[in-house]
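To start, I am sharing the structure in question, which I have written as C-alpha cells.
Of the protein chains in this complex, all but one are displayed in their positions.
Up next, chain A:
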C-alpha cells in the first residue's frame, strides 16, 4: 500500500499532510518523517488526515509517540480532518481524548492551547 507524506510550515506549526493507508507496512515512513522534524526542532505538528483512508493500531502508535516526544519538548500534536473510518478508530481506541482532533486543518493550525492539557 502506498503512503505519501508532505510537510509545510504554516504560522507556528508544521502541517504534515498524510495520504494513503496507515498500517504496519507504511507507518515506518511517517515515523521517519516525524523523527526528521523533531531532530530539526519542529515540535508543533498538525497532521492533515483528510487523505488517510485507513489507520490501524500501528498507525495510532506513531501519533502517540509523536505526542510523547512533542510534550517533552513543549510542543503540540494535533490531528485534522480525519475521514469517518479514521475518526471511528480514534473514538473506539479512546485516543481522541489524548490526540486533539479538529474538523479542519485551518482550525487545527489556529487552535489555542488550553492552559492545562
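Just a few scattered comments:
In this section, a contact is a pair of C-beta atoms (placed from the backbone, for glycine too) under 8 Å apart; a residue touches a chain by one contact, two chains touch by 3 or more; residues count from 1.
In this section, contacts and distances are computed from a predicted model.
Going by its UniProt record, the hidden chain of the complex is named "Serine/threonine phosphatase" among "2-hydroxy-acid oxidase", "Thiazole biosynthesis protein ThiH", "Phosphonate C-P lyase system protein PhnK" or "Serine/threonine phosphatase". Contact residues of chain A toward the unshown chain are 23-25, 53-54, 56-58, 60-62, 64-65, 68, 85, 88, 91-95, 97-98.
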